[in-house]
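Input: a single structure, listed below in structure tokens.
All protein chains of the complex are present and in place, except for one that has been dropped.
Moving on to subunit A:
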Amino acid sequence: MIALEKRPQPSQVWSVATPVIAVLATMVFGGILFAVLGKNPVEAIRTIFWEPLFGEHSFYYRPQLLVKGAPLVLIAIGLSLGFRAGIWNIGAEGQYIMGAIVGAGVGLAFYPMEAWFIFPLMVIAGALGGWVWAMIPAVLKVRFGTNEILVSLMLVYVAEQLLASMSLGLLKNPEGYGFPGSRNLQQYPSAHNADLIEGSGMHWGVVAAMIAVIFAYVLLNRHMRGFHIRLAGEAPRAARFAGVSPPRLILFCMGLSGALAGLAGLFEVSGPSGQISIDFNVGYGFTAIIVAFLGRLHPFGILLAGLLMALTYIGGDIAQSQMGLPAAAIQVFQGMLLFFLLAFDLLTNYRIRIGKAGVA
């Protein structure tokens, strides 16, 4: 008989070991999957994990790691604070879009003026855009008790429609020969979020993600507000007893996660993407939810998870083009990673007993 037994205390060893074991298990079972598809499993795993970092073309892929990882980390950090408190903002994708639209809109309003203050203004506007979009579900929840999961999710689709409308209407490039999409901010120096070191992939969004990681770590471990966030998530009644006001906590967590998602959108639109277009958003807001949990809602864990997720994206792309692996197989592979992580996560709080429980 196999039985699960709750540990008196969460195991420190397992909480560190499970992500590593999960990655290894994903490699083994992913390898089996690729073998069944008729590909060399060792070659496939190597292509996904090794090629982007140390392969022949790694000079091109390494900056991509930062470019793809930064928005994931930035958004996931914001989400993780809410998740810790039991506040479920699922609409980061919408807040990401709104941050990009508002930030880019402010930048384009100044076109073609060149001035030092334009980019900082865009950053503030981007954060505000995401913040406002997140405040809609937050205020509705506080005032009327609506479900923030549904409202924030629905607002993603509203934001997507708005994005389409903007790229076809208000923000459309007047010199774009009728094609949808805004002016390219990469060609507008005052609004361009360029690499800080040429060719490194290190743009302002990467800096912001690093700051967010450190900020979240200090908040959660050193500050009363962070303590109250954790308390509200673990024992809501105890949190109220400790003096935490649930409405204020909801507004804080939703607002912060919205602002960070908005920032991620702004850095993306003014940097790697360059313009507002119909297909501007690629799902960072949703993937960030996975990243947040993959990093066990811990700031440094999220940093590593964001980079790992970016790695499987880039490596998956390479495997698709070089080895002809189907895109679905790559997605299954990424799904396996989350699955194994959550499955092994059980061992932090439970231990497995095999055989009949004896008399103590």
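As a convention for this text, a contact is a pair of C-beta atoms (placed from the backbone, for glycine too) under 8 Å apart; a residue touches a chain by one contact, two chains touch by 3 or more; residues count from 1.
By definition in this document, contacts and distances are computed from a predicted model.
Trainee: Hey, which one's the missing chain according to UniProt: "Lysine exporter LysO family protein", "Succinate dehydrogenase cytochrome b556 subunit", "Simple sugar transport system ATP-binding protein" or "Group 4 capsule polysaccharide lipoprotein GfcB/YjbF"?
Mentor: Matching "Lysine exporter LysO family protein", "Succinate dehydrogenase cytochrome b556 subunit", "Simple sugar transport system ATP-binding protein" or "Group 4 capsule polysaccharide lipoprotein GfcB/YjbF" to the record, the invisible chain is "Simple sugar transport system ATP-binding protein".
Trainee: Taking the full complex into account, find the residue in A:Leu170, A:Ala235 or A:Ala327 that is in contact with the omitted chain.
Mentor: A:Ala235
Trainee: In the complete complex, which positions of subunit A touch the hidden chain?
Mentor: Spelled out for subunit A, the touching residues are 5, 8-10, 222-225, 227, 230-231, 234-235, 237-243, 245, 357-360.
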